[in-house]
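With one protein chain removed, the remaining protein chains of the complex are shown where they sit.
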Amino acid sequence: MQTGYVLLATIAVPLLTALALTAVPSRYPNAVRVIAVAVGFVLFGLSLYAFFAYQVADGEQFQFQLRWDWIENVGVLGDHGITLHLGIDGIGAPMVLLTGIVAFAGTLISWKIDYRNKDFFILFMVLVSGVFGVFTSLDLFFWFFFYELAVLPMYLLIGVWGSSSVFPTFARTKEYGALKLTMYLVAGSVLIFIGIFAVFVEAGIGTFDLLALYQVQFDEDFQKIVFPLFLIGCGVLAGLWPFHTWSPDGHVAAPTAVSMLHAGVLMKLGAFGIIRLGMQLLPEGAEFWMPALITLGTVNVVYGAISATAQTDFKYMVGYSSVSHMGYVLMGLATMNPIGVNGAVLQMFSHGVMTALMFAMVGALYDQAHVREMSIFGGLAQRMPRFVAFFAIAGLTSIGLPGLSGFVAEFNVFVGVFRTYPALGALGILGAAITAVYILRMLALAFFGPFNERWKELTEMTRWEQAGGALLIAFILFMGVFPSPFADRIAESVLLIPGVR
Amino acid sequence: MEAVAQQIPLEHFLVLSAILFSLGVYGVLTRRNAVLILMSVELMLNAASINMVAFAAYAAPERAVVIGIVFAVFIITVAAAEVGLALAIILRVFRNRGTANVDEVDQLKW
Partner (left out) sequence: MGMTDAWLLPVLPAGAFAVLVLFGPYLPRRGDWLAIAAIFASFVLTFPIIADLTSALAEHGEEFVGAANSIPWLEVPGNLELRLGVHVDAITVVMLVVGSFVALMVQVYSLSYMRGDSRYGWYYAAMSLFAASMLALVLADNFLLLYFAWELVGLCSYLLIGHYSHLRSAAEAAKKAFITTRLGDVGLLIAIILLWRDTGTFGIQEVIAAAQAGEIRTEVLTASVVLLLLGAMGKSAQFPFHVWLPDAMEGPTPVSALIHAATMVVAGVYLVARTLPLFELVAGGPELVLAIGLFTAFLSAFLGLVMTDIKRVIAYSTINSLGLMFVALGVGAPAAAMLYLFTHAFFKALLFLGAGSVIHATERQDVNQLGGLWSKMPLTGVTFAVGAFSMAGLPFLAGFWAKDEILVGALENRVAFSFLLLSLPVTAMYMTRLFILTFLGQAREPEVAKHAHDAPLAMSVPLALLALLTLVTGLVVFDQVGRALGFPGGIGELIFLGEPEVFHFDTGVAAASSELVALGIIAGWFAWAVRPELPQRAAQAFRPIHAMLVNKYYLDDFYQAIIDRVVLAGSRVLAWFDRNVVNDTGVDGSALTTGFMGYLLKFQQTGKLPNYALAMVIGVVALALVAFTLKT
């Protein structure tokens, strides 16, 4: 049974939870934890249901539709001017699932937060609600509304619960990380905002409803002018080079669960925006600008990978590796052929789960050791075998090892890119080889070799961390071994994007 | 109403209000005493009111009569409230700093 109330629930449940949590006295931190994890589980269940109940070859591009008019026939707004219009296609479905997984894992990992955990979970839930909203909204107004809702709690989450770091040659405070991240994302959303109004005015049909706007044939010059607004506005959030520097610094400052959600889900909002607003709305503009995007995407891949190789801090390394992996998403989108775009969406899911796992593991170590410098560890495999196994699985996924989700996604991206731009495809594959260098270097340096006695106090991950990690690994393996449930949904919708052929 | 419109052309009202307004501006710019500045502001408001009423009288009666006068009434009301508020502020400033000279009250900046 398909009903839009499932999607509405994914938005409303976390919002209401945030509201309800305000009523829980903060002297009961365990009650807050139980509620948060329970809600995380519910969200995970809802998203799982939405994903599997989505019907392939149903004939409907958008399923689970729900439409509530909010403002209409006032001023410039015509029929269905602003509506709460929800629905997912084959691209939204895996993203909803991704959000559910990462949100649930995030609540599990955040069990150990002690400082004002009620406030933390309130903001966390608002953020999650916003993310679900973006992935399910089919109305530009609400799309943007949820987009902002997802971005802004980040500032407080990093600024209050984050950590400042001092490195040999420079220092990064959490306020700096939070401020830069927020400023960057808000700057991006300004561009999106302009683009949305440009589209609304140009269309002249008095509605923000995406499905109606998809029917409008925009003038080609208009498309060429407006598409870069969406591309850069959303691209900032997707870590597009050279607008990527908020990402490593933001991650270094952010608390674990926020890094997970941020790299795991929030960066995908950007790529999702490029598809929903850019490619689906302005196909000719997309076609015009895609050569630029694929160049930048390739730069992302190689530049991010090489930068990651030089890092000695776990979080910086993972942060740059996110930049590199989001480059594959951008490359895939820029191919404008079904294989590449399919690969890009697969990579969005794969990278989301993988990077969430990686950040969870970095956090698990940092919370005990209070340092993140790789070279001062050593031989942790003897002390924390499960931790190392989890971390290694995340690392191998990012290398693109077959049998794990990264391979499926990157293989599609490579094939797609090769179809259109073989030389850049070769560079992309080379980027994957560089990934192997920094991941394996990190594993050998920090986890293998003789055990450093300084760390004999360290113990294995907590049960909650293990549960969260196992959940993420389950999906990494699921997609790596059995990708067709994902690919079928995605490919079907990708083929419906105008301009993709 | 009809009578006034026949006897005096609209331009006279406009010139009057312009003169009043200019006087007000001149007062605001040159006076240093807060109370005098306030009075100049009132002049400007009144100039606007005259404009409103004049246009109300000269426009087609069935459409604009009420709106212009309503505006004038609003302006008077707002001006009264404003005077009350502003005088209270000026009073407090005078009590605190012993002056009502605006040149000496310049703390509200960076």
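Note that the chains take the letters A and B in the order they are written out, and that residue 1 is the start of every chain.
One rule holds in what follows: a contact is a pair of C-beta atoms (placed from the backbone, for glycine too) under 8 Å apart; a residue touches a chain by one contact, two chains touch by 3 or more.
Just so it is clear, the structure is predicted and the values come from calculations on it, not from any experiment.
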item: Chain not shown: contacting residue from A:231, A:374 or A:396; value: A:396
item: Touch criterion as defined above, residue of A:33, A:180 or A:276 at the omitted chain; value: A:180
item: Contacting the left-out chain in the complete assembly, out of A:48, A:225, A:440 or A:467; value: A:440
item: Chain not shown: contacting residue from A:263, A:384, A:408 or A:497; value: A:408
item: Residues of chain A in contact with the chain not shown; value: 170, 180, 183-184, 242, 245-246, 249, 303, 306-307, 309-311, 337-339, 342, 379, 381-382, 396, 399, 401-403, 407-408, 411-412, 414-415, 418-419, 422, 425-426, 429-430, 432-433, 436-437, 440-441, 443-444, 447-451, 483-484, 487-488, 491-492, 494-495
item: Touching residues (missing chain, whole complex) on chain B; value: 25, 28-30, 32, 34, 37, 102-103, 105-110
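The criterion applied here is as follows: only the chains that are shown with their structure count from here on.
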item: Chain centre separation (chain A, chain B; CA means) in Å; value: 57
